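Contents: one structure, followed by commentary.
Here the complex is missing one protein chain, while the rest keep their positions.
Up next, chain A:
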Amino acid sequence: MSDQAAVGKVTSQTAQKGVLAKLIIFSLSLGIVPIALYFVTEKYVWDGNSSYAAITAVFAANVVLFAYIIVSLLDDREMMQSAEEKKLQFSNRRKVE
């Protein structure tokens, strides 16, 4: 029972590295990037055509969403690999004992 609990702790610790920083970055970018892009592209890229600027802002918001999905998938894949490695090390240590 104790080695199961230790493996659980190892898994939870590997999950927490840098997760908070990533979440803060994504929250801020979801709030700031679309509306900033709206104003910037309306002035400099589309010559005052606000519909195209709105479409650009929506596109940017969806890009942030897909980036978040991809980052969360990669994060979980690398976390599961490192958790399995640590489980292997742990069970090898138990065998030696």
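Remarks
What we mean here is this: a contact is a pair of C-beta atoms (placed from the backbone, for glycine too) under 8 Å apart; a residue touches a chain by one contact, two chains touch by 3 or more; residues count from 1.
Operating definition for what follows: contacts and distances are computed from a predicted model.
The unshown chain of the complex is recorded in UniProt as "V-type proton ATPase proteolipid subunit", chosen from "V-type proton ATPase proteolipid subunit", "Protein BONZAI 3", "Defective in cullin neddylation protein" or "Immediate early response 5 like". Residues 11-12, 14-16, 19, 22-23, 26-27, 30-31, 34-35, 38, 50-51, 53-55, 57-58, 61-62, 64-65, 68-69, 72-73, 75-76, 79, 83 are the ones on chain A that touch the missing chain.
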